[in-house]
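Every protein chain but one is kept in place in this view of the complex.
After this line comes chain A, so read on.
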Amino acid sequence: MKYLKYIAIVLMGNVFVSCSDFLEPVPSSSITTDNYYTTAEELETGLIGVYAAIKGINSRDKDENHGVQWEFYVTEMRTDNTSTKSPDSEDASDAGQLESLDVLPTNNFVGNYYTSFFQVVYRANVILANLDVVTDSTRAAAIEAEAKFLRAYAYFNLVRLFGDLPLIDRVITPSETEIQFTRVSTSLIYDLIISDLETAINGGLSTTYKTRATKAAAQGLLAKVYLSLDTPNYLQAQLLCEEIINSKKYSLQSNFYNVFYNERNSEIIFAIGYNSNVQDNSQIFSAEWMNAVGNTSGVNYATTDVVAAIDANGGNRKDVSYRQDPLTLFGGTVRYQVAKYFPDGATGGSDGQTFTGLPQLAGNDWIVLRYADILLMHSEAILAGAAETTNTNAINSYMEVRVRAGFDALSDRPTKLTKDALLLERRVEFAFENHRLFDLIRFDAAQSVLSAFATANGFEFTSTDLLLPIPQNEINLSRSSNTVMAQNPGYN
């Protein structure tokens, strides 16, 4: 028994030793945002993750974020450009609600876009919160510029679709419900967008990749922001467009087909990159727009309205823009498919459904900004909201786009450029590229054009339809906090 006290001492010693870190190791197999970012290289991988959020997940699962892959639902399908294959004013499906301008706050596509793009904002904020791990100040500035470009891109789309929004300019915790659910006015959102894009322009961005932020992409986006403001800043927009034009780094493709099927060509300023045949890197929207291999109801089909506009004013852009659905060639109502984004360029043979690979794993990039847009924005900035202009520079930029489409530089040149002609040119040049809704709103033409289109198709349009509802899910979440989110007018 006399050893008992020694045993007790040894055991007591163990108690003190056992409090070392040995028993609380840092888990080597798990990476969290708190411990991951320690070097500039790691932060760059996080930056690629922001692009992944825009790219979205290639699937049809409504619970997964689809990013820009489902953007056509909430933009193009709400205009006179596209509809489901068989438009139906009584169709209460998610897609039917959008085409008939009768959207419910519970609409899945609306909720998906909202969460997808706030995910982009969140991931960009994570990058900005970890900038201090970059020791090289030049590199830090470039990473900051890229993250802010992406945040501005996401907010610019969100603010145009939803109006007033929560302003999330840093990583917030789940308990910060006041920031999460307080909608601030669009002018404050635009202040953030403009300051982010100015940082991006002056941040020394690389020009290596057209599928990543560049100075010209930031300039072009900022030009569009200036044109979209309640009180547009036409002069700044014009200067930005001229900087891109005078840089001589971009040019129109002589063949309109190559704009879409020759990736990262001279006309592309910014695109969201996809790769073929890789589930994680490919896109599904190309297949979704062909109902033989995509969505059975057939979504984003060209309306007869846009087909007529392209036939009359599109010049040689017609065949690249749309085609008759082969499935209707053998009977049934004639319907038209978008031809700008066939899966990897494969048209599906004579029946529109025969492919060698999987059309659902398409690699077509999604074009966000291209040189023709810069040229037509240049004309728009000089027109400066007036009904018409005789300004030579405005007509020159407009004609550059028209001449590529096969019109004659001299005999087809107008003596004055009207606002209506410019809007029409944008419609046929950018058909199915998700520009139409924003163009109509920017040109103050949405109410007249969309109410006429709605009446002709048995839909009902009211001016409050121009903003989407805040997703019901967000409003429900906000109810458990002290800050209840307000719905947009016209929705219950």
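Basically, contacts are C-beta pairs under 8 Å (C-beta built on N, C-alpha and C of every residue); 3 or more make two chains touch, one makes a residue touch a chain; residues count from 1.
Throughout what follows, contacts and distances are computed from a predicted model.
Student: Missing chain, UniProt name, options "PTS fructose transporter subunit IIB", "Crp/Fnr family transcriptional regulator", "PKD domain-containing protein" or "3-isopropylmalate dehydratase large subunit": which is it?
Tutor: From the choices "PTS fructose transporter subunit IIB", "Crp/Fnr family transcriptional regulator", "PKD domain-containing protein" or "3-isopropylmalate dehydratase large subunit", the unshown chain carries the UniProt name "PKD domain-containing protein".
Student: So one chain is hidden, and I want to know which residue out of A:Gln238, A:Ser397 or A:Ser478 touches that hidden chain in the complete assembly.
Tutor: For the chain that is not drawn, the touching residue is A:Gln238.
Student: Give the residue, chosen from A:Ser276, A:Thr328, A:Thr462 or A:Thr483, that touches the chain omitted from the document.
Tutor: A:Thr462
Student: Using the touch definition up top, pick the residue from A:Ile382, A:Met399, A:Leu468 or A:Met485 that touches the left-out chain.
Tutor: The missing chain is touched by A:Ile382.
Student: For chain A, which residues reach the chain that was dropped from this view?
Tutor: Residues in contact with the chain left out: 235, 238-239, 242, 381-382, 384, 387, 389, 391-394, 419, 444, 447-448, 451, 462-464, 489-490.
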